[in-house]
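See below for the structure under consideration.
One protein chain is absent from this view; the other protein chains keep their places.
Order of writing sets the labels: A, B and C. Residues in every chain begin at 1.
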Amino acid sequence: MKYRLITLLLGIFLSMTSWAIEPPTEVRAVDVPSDDGSEGIQITWNPAIGSTAYRILRREAFSADEPTEIGEIPADQAEHLKDGRLRYIDQTTQIKTAYVYQVATSTDDSDDVTATSEETAIVKAVGNLFHRKKSWILVFIVTFTALTLVFIQLARSGRKMFIRNISALDAVEESVGRATEMGRPIFFIPGLQGLDSPATIAAINIFESVASEAIQDQTRMVAPSFDPIVMNVMQSSLKEVCTAAGRPDMYSEDDVFFVNDRQFAYVAAVDGMIARDKPATVFLQGYFYAESLILAEVAHSIGAIQIAGTSSDTQLPFFIAACDYTLIGEELFAAGAYIKKDALQLGTLKAQDLVKLLLFGLMVLGGFLVVLDINWILNLFSTTL
Amino acid sequence: MATLGTLIGIALTLCVFSFLYKDNPFYTFAEHLFVGLAAGYSIIVQIEDGFIGTIWQRLELSIHQGKTTEMMIILVAICTGLLFFTQFIPDVSWLVRIPFAITIGYGAGFAIPYTVEQDIFKHVYSTIRFNETQSSLKDNITDLLNQGESTADLQLQFKDSGLVLTPKAEIKTLKASRKWEIRDRLQFTINDSQVNQDKLNQKEMPDGLKLAFAKAGFELSPTTKIKIWKHDHRWQITDNRTFDLRRLNGKLVLDEQWVYTVKREMKPKETQVEVLNVYVDFFHRGGWQVFNMCLIFVGVICTLTYFFFSVEHRGVVGGISKVGVIFIMVGFGAAFGNTVMGRVSLLIGRVTFLIKAIPSLFGG
Amino acid sequence: MIQKLLSLDRRWIFLIIAVVVFVPAILKIPVPVSTISNSTQQLYDTIEGFEPGEVVMISLDYGPSSMAELQPQLTALLHHCFAKDLRVIGINWAVFDSVLLGQNEFDRVARLHGKTYGPDYCYLGYKPGGLPNLLDMGKDISSVYPKDVHNKSLTDIPMMKAIKNYDHISLVVDLASVGSPPFWINYVYGRFQQTLALGVTGVMISELYPALDAGQIVGILPGLLGAAEYEYLIQDANYTMEGGDGATGMGIQSFLHVALILIIVFCNIAFFIDRRNRSNIA
Partner (left out) sequence: MKRQIPIILCSLLGFCLVVRYFIPHRLSQDFESTVNDWVRILAVFAFVIGLGSLIRVHLRRIAMKVSHWQYSIVVFVGLLLMPLAALVDFVKTPNQLASLPANLTSKLQNGPLSATVRQALTEGGLSLPPVVTVESVGKRWKIQEQRQQFATDASSEIITQLDQGKIDTILRQKFSVRDLQLPESIEVTVQSKGRRWLLESGALWYLLTHQKQILTVSRDTTAAYIVGPNPVRSGDLPVYASRKFSKQGSSVNWLFLNVYVPLDATMFSLLAFFIASAAYRAFRARTMDATLLLLAGVILMFANAPLLANQFWHSIFGGLNFLPDAFPTLVKDWILQVPGMAARRAIQIGLALGAISQSLRILLGIDRAWMGE
């Protein structure tokens, strides 16, 4: 009897307190997406009426120990999601450790009446396998690759590929011929970046095609290089060219050599060589920095034809101004295929153009929609990750 | 020692400059010295940072920490590195292609995704992004906005975010309160008696002017500065925004007009907090800005057209790409002209060196 | 005659350039600044607003090759800081080459203002490590720089006792000829909300205005022009008697631009006359 009374009173008391303040409901904890696990776990919950702040409690699952408070956050400072829920991100998590969370209310008034929510499901902070914000970049790359493959197939099947003429490259033959007449060497400067830069590969392609023409006319190709690996590659390609042309005697390791890997030491040396050897033609292909103009001007000063091309948009203006012929922008990457008339590679140019067209369309449409305040195309291109 | 250093410095500087006249023994000397020296420097760097720093120390560390995988990785790398030397052994010389392959694969593999992100997506985005955010307000002023009139605290809120709102501003609620349009204008004339010009020239804020601003409903903050342009009759009053005052037949005239659109929307970041972004609406932006944006857009489109390889540049395409060439040329000319300044300063550097160094040799 | 002008030997142009650069440099012909560009004014006002004893950190991220443009900026800034009794920390975050340049200039200007190493200013120099260093300085400067350039432990440097990290630094100025500004902006401003200003070469300036508009930085000094403007401001306020290289340098820059424009104009006139003659003959 007595016990009943106590329990009853207790029950009433309890119910009153719990009536005084509701616990946060629908507490959910999920791993933060698109991270390596170090971003932690995000906890979301419905705000509880009358609560001025929330305390986040955490304990390791499968362990008996009491939940510990990992953070307290005032209600007005908590992140409000658009569905009215609140969010807290726990970044103190250990990777792959299982946790359960609770959110407790707390109020300013001294008699600290708190209501604690139910425990969340077990959650771990794990590294994710895909970065959601990058999906459109993936789509773009896949499309590009697919188109490239398609056009390679088309080219294999013998489809003719039209490529507009690139005026700067029509000068190659003439320049080689000139060198032959004057009996002077051709200088080829493959830029100041390593083999890991696409521009350098493009340059090597051009080198090959030029060399094969020059070797046939028995004109010497001289390639002072900035990067040892590039030097090696060019040596081997020149060797191949010579053997292919049936003139292995034309190959000399001293024509393709390493000069220096310090920018202006390289420039100083190359300037000196140009001034002394007086080449008939100077090719400046690849990636260049400030030295571009020095090289071009020195080449001009000894009356050599300069044929330039670079993927550095800051140096293009100087080549345009100082050189006789310049490959503008991406013409550099097209050049190799263009001179060799290599069907497959020309095919990839087609693919490249198609992608360009695609971007073209998306920009026009997207721009138009943005003006009408419809932003979804715009947001495809948003790179704020 | 110091004098010797200066002496060498001067001598070598002159040697290099002499190349401008023509190639000569002095330059050739300096050139070869430079080549050798630079290579020598690279040797030190390679030994210290390369052999010791990159290879030996990490190998040693991994060994004595018992990190076998790390150790294996480094060893494999070293082996591939050694393959460079196979080029001198005819039979296996092809093995040198393996380090090539790694370097190239590495380059290509990195180039693809990052160029897409940095050079394509970023540029396209900023080209078609016609509605740029001007500033953002706190979320909790929506009801203030909904009242449709510019109250004192609304003005305050705007001021906090560096914008101006006068009491006369008209606020329209569009599209079920997800969007507001605010048309506002700050305009007044002051006859000269109120503003003592000497005061303006003393960079003080004249009371008359303060008064005039107050009348127009814009409290200038105490940090207000006055800037005077050299040719008279013009003052610029810099507050958290800038007003341009000009003298027009004996009166100071100030006229600023602007239209904001306030929009609720998500932040681009994954945090889904709701913010109010203040846009200067595309059509209500100054016609000049509209023009510029369109010009950039057109420019990009046309210049891109120039790069189409698979079509003959005739007819429409030819026309468009011609326009593209115009942009390219203007851009290049500008870049060229803009760089002169930087290059000159390099020369100035050397010249000042010579001018300071040569006297110092004679104890000057 | 016209033909000669059109096919003029490059060396004549070189000669003109040389004269235009050397003569003003030797005679120290300064070009007074007429208007102060906003970006400079803003930086000046920021420093002007500081109380004595506040700390300014200057990072010298430029090599000897761009010294001409940025050293005058450094000098002007130092004059201003020391005259206002601010305490200055010098570092080289990105570039190793300019440690000596910076150190000497610090000592020189400090001497002019009767400041002593240790209590009033110190120079920490260069530490390899790149980006992590920037971030670590947000936690604890001495974790990046246990010692200064004189190999003196930071704990023995009086002013550094009170300065643990960015919280104790009122302003960071990055004088850059390399790509360092984005890092300072994105990480030091972005993560630590550190008040930030820049001094950059004339070529870099236009890419950095957006940061100024976005309020990420409180001011930019644009190349020699910026230096000259700043010199004008501090001389106007009698913070220093010393005439700076900025004005001279800017003078040289101006003269050379003028010369270049004239050359181009003349050669075009000649070009047109020549063309008309030809068409007349034909």
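The definition used in the following text is that contacts are C-beta pairs under 8 Å (C-beta built on N, C-alpha and C of every residue); 3 or more make two chains touch, one makes a residue touch a chain.
Keep in mind the model is a prediction, meaning the values are calculated, not measured.
Just so you know, the chain we are not showing touches A, B, C across the whole complex. When the full complex is taken into account, the listed residue touching the unshown chain is C:Leu100, out of C:Leu100, C:Ala162 or C:Ala237. The chain omitted from view is touched by exactly one of A:Ser106, A:Gln285 or A:Thr348, namely A:Thr348. On the side of chain C, the interface with the absent chain consists of residues 8, 10, 13-14, 16-18, 21, 31-35, 37, 64-65, 97, 100, 132, 136, 139-140, 142-144, 146, 151, 155, 202, 206, 209, 225, 228, 250-251, 253-258, 260-261, 263-265, 267-268, 271-272, using the contact rule stated above. The omitted chain makes contact with chain A at the following residues, 34-38, 92, 94-95, 127-131, 134, 137-138, 141, 144-145, 148-149, 152, 194-196, 198-199, 201-202, 204-205, 208, 227-229, 231-233, 236-240, 253-254, 257-262, 264-265, 267-268, 276, 290, 293-294, 296-298, 300, 311, 313, 316, 318, 320-322, 328-330, 332-334, 336, 344-345, 348-349, 351-352, 355-356, 359.
Hidden from this view is one chain, which touches chain B at 1, 4-6, 8-10, 12-13, 16-17, 19-20, 28-48, 50-52, 54-55, 58, 61, 64-65, 73-74, 76-78, 80-82, 84-85, 87, 94, 97-116, 118-120, 123-124, 126-127, 229-231, 233-234, 236, 246, 292, 295-304, 306-307, 324-341, 343-344, 346-347, 349-350, 353.
Operating definition for what follows: only the chains that are shown with their structure count from here on.
The touch graph of these protein chains is an open line.
With centres computed from CA atoms alone, B is the chain lying nearest the middle of all the protein shown. We define each chain's centre as the mean of its Cα atoms; on that basis chain B and chain C are separated by 17 Å. We define each chain's centre as the mean of its Cα atoms; on that basis chain A and chain B are separated by 19 Å. Between chain A and chain C the centroid-to-centroid distance comes to 32 Å (mean Cα coordinates, whole Å). Of all residues in chain C, none touches 2 or more other chains. With touch defined as above, residues shared between interfaces to two or more other chains in chain B number as follows: 339.
In the complex of the two chains, the chain B residues touching chain C come out as 20-21, 162, 225, 227, 229-230, 238, 338-342, 344-349, 351-352, 355. Across the complex, chain C meets chain B through its residues 11, 14, 17, 21-22, 25-26, 34-36, 38, 41, 45, 64-69, 201-203, 206, 215, 223-224, 245, 249, 252-253, 256-257, 260.
Residues 33-34, 79-82, 87, 133-134, 136-137, 140-141, 161-164, 194-198, 201, 229, 232-233, 236, 259-262, 264-265, 268-269, 271-272, 275-276, 314, 316-318, 320-321, 328-331, 334, 349-350, 352-353, 356-357, 359-360, 362-364, 366-367, 370-371, 373, 375, 377-378, 381-384 of chain A are the ones that touch chain B when the two sit in their complex.
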